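Here's the structure we're looking at; comments come further down.
Removed from the display is one protein chain of the complex; every other protein chain stays in position.
A, B and C label the chains in the order they appear, each numbered from 1.
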Amino acid sequence: MSVDTLPKTAAPEAGNMSRLAFRMRDYGIVAALVIIVIALSVSTDTFLTSGNLVNLLDQTAVIGLLATGATICIISGVFDLTASATLALSAIIGVQVGRVTDVYVGMLAAVVAGALLGFVTGTVVVRSGVNSFVGTLATSMVYRGLAVMVTGGAIVYPLTASAETFGMLTWPSLFGLTSATIMFVVVVAILAVVVSRTTFGRRLYAVGGNAEAARLSGIRVGSIHVTAFMISGVCSALAGLILASRAGSAQSTMASGMELTAIAAAVVGGTSILGGEGAVWRALVGALLLTLIGNGFNLLGWDTIYQQVLQGLLILFAVTMDRWLRKRTR
Amino acid sequence: MSVDTLPKTAAPEAGNMSRLAFRMRDYGIVAALVIIVIALSVSTDTFLTSGNLVNLLDQTAVIGLLATGATICIISGVFDLTASATLALSAIIGVQVGRVTDVYVGMLAAVVAGALLGFVTGTVVVRSGVNSFVGTLATSMVYRGLAVMVTGGAIVYPLTASAETFGMLTWPSLFGLTSATIMFVVVVAILAVVVSRTTFGRRLYAVGGNAEAARLSGIRVGSIHVTAFMISGVCSALAGLILASRAGSAQSTMASGMELTAIAAAVVGGTSILGGEGAVWRALVGALLLTLIGNGFNLLGWDTIYQQVLQGLLILFAVTMDRWLRKRTR
Amino acid sequence: MSSQKAPSIAVRGVGKSYSGVSVLHDIDLDIAPGEVHGLVGENGAGKSTLLKILGGAIKADAGGLSFDGEQVTVGSPRDAIKHGISLISQEGALVPALSVLDNVFLARWSHRGGLVSARADRKRLAGLIETTGFTVDPDARVDGLPIGVQQQVEILRSLARGARVIAMDEPTAVLAEHEKENLLALIRTLAAGGTTIILVSHFLEEVLSVADRITVLRDGALIRTLTAGETSPRELVGHMVGREIDVLYPDPQPVPDGAPVVLAARGLRRGLVNGVDLEVRAGEILGIAGLVGSGRTETLRLLFGADRATDGVVEVDGVTLAQHSPRTAMAAGVALVPESRKEQGLVMQRSVAENVALSSLSGRRTGPFVKRPAEKTAVGEIAKSVDIRAADPEAPIETLSGGNQQKALFAKWLLRKPKVLLIDEPTRGVDVAAKTQIHHLITGLAADGMAVVCVSSEIEELLALSHRVLVLRHGEPVGEYPRGTSPEVVIAAAFGSHEGEPR
Partner (left out) sequence: SNPNNNNDAGTGAAASAVPADKKLSIGFFGFAKANSFAQATWAGVQEYANANNAEATFLDSNFDGPTQVNQLQDAVTSKRYDVMIVQANDGTAVVNPVKQAVAAGITVVVEFTPIGGKYDTIEPQVPGTINIIDPPTVNGDGLAKMALEGCQTVTDGACKVAYFQGFANYPLDTARTEAAVNALKAGGASEVISNFVGGYTPDSGRGAMQNLLQAHPDVNVVIGSSQALQGATPLAAGKKITFVGNGGSQQAYDFVEKGTWYGTYAMPEKAQGAKAAELGIKKARGETVPEATDACSTLTDYACLGTKDKLAGKTADYSD
């Protein structure tokens, strides 16, 4: 016996309309970014120079990589406050391994160290069952402490012979962009595809959106979280390599506090800290926006006394605009 | 016509049993604290001296006040990242007002400023509809910037004539405890009662646990949030007064970054960052635990190189133990 | 659905307790392959707990399971899925921000080399939709869907897994009449194809019509397993509550002549809802009927001010509610028992007492302080009158069984003694005995002069309870029927086929 129900999908035009609105609402933050870009292009003659754009991307690389890692963790419903400690520790390991082998092996070692540290963080959080915020906070203290122990609190350098090679990430490359920028763009593109197109990506959203539903569907929630932390660890290690390559050295205090800027960038981009939503491109937009605001101020030469106030107001403007556009079309 | 059903409440002993277990599980973190206290009492002969206990409470006061504010915000489902900026700005206002009136009026002004700043933060977050994490982050930049503008980047002092009075919060008071400790204990006790016994407290939990259900129950979700931010603002201002009183001055960089330690203390105490759960006493326990670990290291004379690692491990131990005790009895 | 035949299931000595309180003990149960096995019992009897154990969602403290005579461990949902068991849980297990498509194939997405192939999934979903007759938009985010549709998504998911055993925990509680029929037909088809179905439901007729055998649980113990053809609702209820009781709908008292209009709405519009007018008098119960997604819930929300109407007015006692919001509505004496207890009704991590007291906090306070003894008394009384069974009133409400949560939600609004009571699905997930109790409550309240507007997908309930029934279709009123109208007429109106002319 079967009873027919009314077909109740909206009329086709309405569907397209609503889908268009749906698209629009997702890009409020991009609109905010565009407005700021236009304002800067009009008010300075240095902003839209290729030199400045190259710098801008170069300045975005580190925070962009960290924000990407943060976004992936946040989508899956966890925070990774170890990011900057992992960055420091893996950069140090990279330099130290590089001293006894060669620079490239050292860089590889840094990335492997980042992944391993991510694995440890994830395992600690998952196994202890502790909230990721405090779990990763404690873990990050351990990592920073280890970094101090490894270096004895001093700065570590690559061998003099390889110092030049070690600086490779600062070299100009394709289209005049720095190698760091290229690496950053490639990694973020890969991760964007992983998150938006693969089954792993879907699991990530499912775990972050409703961990219990995910578990009941047979998803290993724990391993998804561990993997998210590992990806974040690799992003941190890469960011660490960029910073070390720029400084020509590594030290235990590198980038301290930057995990919060990274989370801020992720959230400014529009990823919800509640998990289950967000996207890698949003990390990029958020990081770009934050960098851009700083860059703009520097180029405009405004008094730095007002800079912080205005930066805060601009961020507020950007996220509020994003929020309102989204709400209006909901 | 009426239908009677069998009364089917569990047998009384079973009920008591479960209530006991239920209680137990809530105090895992206290157990962890007690273990650390015992360990320190046994391994040093200085820990359990009244002098040290007075110090310990004095050292806990600032972070304890901030953690209390953070806890109240977190219970209601928001983060207050402006805490340390509000602290600085209101302490500065307190000193400045104190210069033109008198120290006591200045202190009152600081508290009023804290409440007002909390009101502004809350209104910004509620009105813009932006996630509190990024909303308060941006607002805190504005506040810090204002602090710099107000002071011109310099340190502000009370008038020389009132410098001594201004230091009053460092004076010993009841039972040899410092006035700061007394103030801290009184404020936290009041807030504990407010949160656990008043209708406002009930609404706080409801809003944090399920904002939509709260709204449909006739609760003004927005004003509850604003009030939470105001309480947090007052806590920050009081913490700022303690710091200023100790330093004999105020400046715009005061306590920067401390909002995160405060949130950490809240979470270490066992308040869930998801909102709707937690308690003021937990903030106290969390703050005490963090202070205790630092205090213990100093008394034990361990090398700072290992301190961070061990601190991280100890925090992990405490929260994991809390977590496991809770789970086991669930 | 599956090439493999469903196994025979044997449950042996299964028990479970929470914090020392046993909620399930020593359950022995055998289910034959391809059988439809009904599971009935009062709220809190342990039905969901048993199903969760089968589905691996929770672990039993004692006992074991075997499939086809082989001892198996079901320690996790993964294990259960591996054995071909699929659980549709009472609380719902959807990922809010994902689309219908992604939810249906959750963790089972078609993929090529790890890349998700949405196109393949879309095709699979189209096939499933055809077999079930459900209508869902594959691209809609599930958190925007009416609960009935969400339930359909969960059912589609179980089918998509090709499960050999499907355990359904009250799948029909939120479905409208014809969709229930749809589902029951589907269950029969699946069983005929060899799938084993375990069905938990409080609709005894429904269970009797589809199940081969029925097991009754009471207080966590298995009372008896009966053959469906050889028993009656009356006998089942007897086993459920431990003695015979009458389950009859009470008749509402007639509305006194000249009773004033308490609630009136004119030209309400918002989204789907397109021009709803209604009037309810003191002592009157107005039922609203319609298909899933016809805008019944939205109409109630507009009346309460939970959403603000883009057009139209709501009046209470002839006074227009300006600045319409839940607060102003409540101040005017209106209360809404919402449809979704998890999303809109309860604060899950807070205690039963706190939840029940929440909407009437300001009524019991001294200055800013909650009058705790008064609160305890009030909550205790109301809990007794709707029969909430909680081992510990201080425990989080999420530890209560589904039906008891529903009763708590009801109690929360009754505690305010409103003038106008808006109820969305009053007896969802509530057991037979308690359902009768709630009906008595509602008719009793109306008799005392309350105006009631009631939405229910259970047409029998609605017709028995209401003085008048308003039928909505696509957000528009299409007719109003007096007491005594036959269900067929109302359903036909909801479908838009005008066999029975409205008066």
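Definition applied: contacts are C-beta pairs under 8 Å (C-beta built on N, C-alpha and C of every residue); 3 or more make two chains touch, one makes a residue touch a chain.
In this text the structure is predicted, and so the values were computed from the model without any measurement.
Within the full complex, the chain left out of the display is in contact with A, B. For the chain left out of this panel, the touching residue among B:T170, B:T198 or B:S223 is B:T170.
Note that of A:N210, A:S249 or A:T320, the residue touching the chain absent from this view is A:S249. Checked against the full complex, the one of A:I36, A:V148 or A:A279 touching the unshown chain is A:V148. If you put the hidden chain back, the residue from B:L65, B:V111, B:A147 or B:L177 that touches it is B:A147. Residues 44, 46-47, 49, 51-52, 55, 58-59, 62, 147-148, 151, 153-155, 157, 170, 243, 246-248, 251-254, 294-295, 297-299, 301-305, 307-308 of subunit B touch the missing chain (whole complex, contact as defined above).
Summarising the interface, subunit A meets the missing chain with residues 44, 46, 49, 51-52, 55, 58-59, 62-63, 148, 152-155, 157, 170, 243, 246-249, 251-253, 255, 257-258, 291, 294-295, 298-299, 301, 303-305, 307-308.
In the analysis below, only the chains that are shown with their structure count from here on.
Centre to centre, using the average C-alpha position, subunit A and subunit C are separated by 42 Å.
Here the CA centre of subunit A is 30 Å from the CA centre of subunit B. Measuring from the averaged C-alpha position of subunit B to that of subunit C gives a distance of 41 Å.
Residues of subunit C in contact with two or more other chains: none.
Contact with two or more other chains is made by no residue of subunit A. Those residues of subunit C that touch subunit A in the complex are listed here as 55, 57, 76-78, 81-82, 87, 89, 93-98, 102, 106-109, 111, 114-116, 133-135, 137, 157, 178-179, 181-182, 185, 291, 293, 495-496.
Against subunit C, the residues of subunit B that register as touching in their complex are 1-6, 8-10, 14-15, 17-19, 21-22, 194, 197-203, 205-206, 209-210, 212-220, 276-277, 329-330.
Subunit A meets subunit B in the complex at residues 124, 128-131, 133-135, 137-146, 148-149, 152-153, 257, 260, 263-264, 267-268, 272-273, 305-313, 315-316, 319-320, 323-324, 327.
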